[in-house]
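In this view, the complex is presented without one of its protein chains, the others remaining in place.
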Amino acid sequence: MKYYAKVGAREFECTMSEDDGALFVEVDQTRYRVDLAHIEASASYTLLVDGRSYEFALHEDEDGIELSGGAGLFRVCVEDARTHAARAMVSAAGGPAGPRLVKAAMPGIVRELLVEDGAVVTKGQPLLILEAMKMQNEIRADGPGTVTRVHVKAGATVVKGEKLLELESPPSP
Amino acid sequence: MKYYAKVGAREFECTMSEDDGALFVEVDQTRYRVDLAHIEASASYTLLVDGRSYEFALHEDEDGIELSGGAGLFRVCVEDARTHAARAMVSAAGGPAGPRLVKAAMPGIVRELLVEDGAVVTKGQPLLILEAMKMQNEIRADGPGTVTRVHVKAGATVVKGEKLLELESPPSP
Amino acid sequence: MPIRKVCVANRGEIAVRVIRTLREMGIRSVAVFSDADRRELHVRAADEAYRIGPAAPGESYLRGDVIIATAVAAGCDAVHPGYGFLSENAAFAGAVEEAGLAFIGPTAATIAQAGDKIQARVVMKAAGVPVIPGSDSPEPDVASAKTIADAIGYPVALKAVGGGGGKGIRIVHEAAELKSAFTRASSEAETAFGNGAVYVEKFLVRPRHIEIQVLSDTHGHHFHFGERECSIQRRHQKLLEEAPSPTVDATLRAAMGAAAVKAARAVNYRGAGTVEFLLDQSGEFYFLEMNTRIQVEHPVTELCYGIDLVRQQVRVAEGRELKFVQDDLQPVGHAIEARLTAEDPGGGFLPQTGTVRAVRMPEGPGVRIDSNLYPGQEITLFYDPMIGKVIVHGRDREHAIARLERALTEMRLVGIMTCAPLLRAVLKDDAYRRGDVDTGYLERFVEEVDWQALPEVNDLPAELPAVLTAVLYAHQQKGASKAVVADRAARSEWLTAARAEMMR
Partner (left out) sequence: MPIRKVCVANRGEIAVRVIRTLREMGIRSVAVFSDADRRELHVRAADEAYRIGPAAPGESYLRGDVIIATAVAAGCDAVHPGYGFLSENAAFAGAVEEAGLAFIGPTAATIAQAGDKIQARVVMKAAGVPVIPGSDSPEPDVASAKTIADAIGYPVALKAVGGGGGKGIRIVHEAAELKSAFTRASSEAETAFGNGAVYVEKFLVRPRHIEIQVLSDTHGHHFHFGERECSIQRRHQKLLEEAPSPTVDATLRAAMGAAAVKAARAVNYRGAGTVEFLLDQSGEFYFLEMNTRIQVEHPVTELCYGIDLVRQQVRVAEGRELKFVQDDLQPVGHAIEARLTAEDPGGGFLPQTGTVRAVRMPEGPGVRIDSNLYPGQEITLFYDPMIGKVIVHGRDREHAIARLERALTEMRLVGIMTCAPLLRAVLKDDAYRRGDVDTGYLERFVEEVDWQALPEVNDLPAELPAVLTAVLYAHQQKGASKAVVADRAARSEWLTAARAEMMR
């Protein structure tokens, strides 16, 4: 069984197999023996990879699976082979990879909009100023792209997780 | 609104009232201002009684409400006024207060039965020997009474919570 | 006069911290809480707890009048202010004592004196405590500011008289910048603190922030408990503090300690306080300000000196005499405190909100936790983003760093993002490990170092375990219903088998 997992710009092709009750995943020509167990009351997953021990908290939402563990925070999008093939066809047909949503990380008031629809931005460029607790926080672009939509106006009050604007990635070279 | 709460042999009549958004309970001619809040993820209840702070873990089963907190473990049976009145009528009509179930506190094997049906026992008297982890544990009577039923035989394997036998309390003097 | 019941006029970890010591002393504790805090740990840890108002601090934890009325109604004989909120409010301290309660802290007069930055400078200079060269009174105009600045040499700092904690400061690098800087500093100070007065100080390049813990009784005894190194800070918010400082030796400690004791004596200090110094690269130190309360970072001193500072605060407030011998007070081992803040260090330190879904704090040798974290806790924007502290004690600095790394690796905090990844990156940084830090270190580290770059973790590329977990999770979700049943059946089977085995 094949899965495709995307983390940032990297995509991993993962082939899963079972042997004598144990689960194996092959990634990049290496086969790993894996075992995942859930500890619900601790909101935690424990993973063994060829005996190496890892632990993650996991949260799934419409944008994918967010994992936090010792090495940091990861957002992984997993597709099975069929979905992946279907999406690859759309992409090959020139369809967009889909815009990236910029959401409010905290409730606040939009003090200033620094970009408008159609603006081309670079990674780290300030997009807008969100004020909360009398502190002004710059919301910056997480990568280069084009602003394809602005969802809020200056002066608007937003709740946590509210869509602020959308960025489309530049086409891969 | 009236409730009757029984802890061990003691019964408390509790009258609940509301005043200006605050909740009050009158017990034994004393009126307490109370506030109970639940912290679900901590499996905990926080109680303020006229400002005094208490905390309990709470578990409800068919035998009543079990509370554990700083002062120890309490088993409380709560009835509203209607249920209490109905039960009082049954009692007054000579109905039994109901036998007390003695349950297995742990899985094990019944090594020896020390009492039989009809036996009159005193508080602390050994009723049977339950073996687990190669240790023999005496199960003792939690109070005086008469054995009204024995649910297990010597040699039987029991799971945690399984009924062992039933004790009926002696009539109150 | 023994204290029997104390109102803790605070919330969060410091309220819980104070309640712990009160309980150990057999003193009853009274918590106060806002509507947002009914379920908080300080409410549950105290003997009594009373509501004082809505969530916003201005309507609850800053309402000195309501807090004092609550303390009096509850029969308290003292108030402990913690840190922040009303802890350095001279009017509150005065009102507490007027209400017949002991204020566990210095007198209102001392607080007022230390709170006025210019007055504090003057008092300290007179007492022989080295202060940064600069104004002795607010500068009335640009000309007078320029006279001082030219005399002490650039760069200089223009500071608001009403400021503090790093707020209202503007740096001037050359004479030409002074005029416009003065005008803007003054108008900003007017807006921010309602007082446009500014003064001039020499600006130190890459100084260290070193502070001395002092403890004074009401019988004229003043002691110091060495230094804390607090240079790891960002926008004047400290993140990692340690004791002793890697650059302070016994001679410098004695000199800074003596200066701090002079400072405490000069303001007739009472209780636990902190004298903050800047230590410049040449080894000279200068008085910065005096904090007239318990500090967030007090535990590192407690661990190295084997003392409970809150206990000592209470004893001083009871009028007891401190019987230490200064020369006997020597630090043992090395302690480091890591503050856990609900901020995203990789996203401009945006404060994070949410629900703590699960928490398991580090345990084991040399680890102390001061927190009020609990499963189900709501982290809101109403209060300070600091949600807990991990404090370690080791044989020496290297041991303490290894221990803190171990403790942070062990910590599990699900549901809220914290600065822990940044803390772990700093602990691995060579400059930090060498002790080569100054007050600008952390901002440079965050801006200039690619600290979020993912290293190999446990022999595998850092993303791989996350990818495998996500894929296995997705796989399990697909076949969830049958997998769960199979798992349960399997578990139940071996439980039964093993139990039968065991009971033989």
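Observations, loosely collected:
By letter and in written order, the chains are A, B and C; residue numbering begins at 1 in each of them.
The definition used in the following text is that a contact is a pair of C-beta atoms (placed from the backbone, for glycine too) under 8 Å apart; a residue touches a chain by one contact, two chains touch by 3 or more.
These numbers come from a predicted model, not from an experiment.
In the whole complex the chain that is left out makes contact with A, B, C.
Per the touch definition above, the residue from C:Ala56, C:Ala69, C:Ile169 or C:Ala255 contacting the chain not shown is C:Ala56. Against the chain not shown here, chain B presents residues 1, 3, 5, 7-8, 10, 12, 14, 16, 23, 25, 27, 32, 34, 36, 41-45, 47, 49, 52-58, 60, 65, 67-74, 76, 78, 80, 105-107, 132-133, 135, 137-140, 160.
The chain not displayed touches chain C at residues 16-17, 20-21, 23-26, 35-36, 45, 47, 54-56, 59, 299, 302, 306, 308, 332-333, 358, 360-361, 363-371, 374-375, 381-382, 395, 399, 402-403, 405-406, 409-410, 458, 494-495, 497-499, 501-502. Residues touching the missing chain, restricted to chain A, are 35, 37, 39-42, 46, 48, 51-53, 55, 107-109, 131-133, 157 (touch as defined at the top).
Everything that follows uses one rule, which is that only the chains that are shown with their structure count from here on.
Chain centres computed from CA atoms place B at the largest separation from chain C. For the pairs A-C and B-C, the count of C-beta pairs in contact is higher at A-C. Taking the mean of the C-alpha atoms as each chain's centre, chain A and chain B sit 51 Å apart.
Centres computed as Cα averages put chain A at a distance of 34 Å from chain C.
Centre-to-centre, using mean CA coordinates, chain B is 47 Å away from chain C. Not a single residue position of chain B touches two or more of the other chains.
Contacts with at least two other chains are made by residues 357-358 of chain C.
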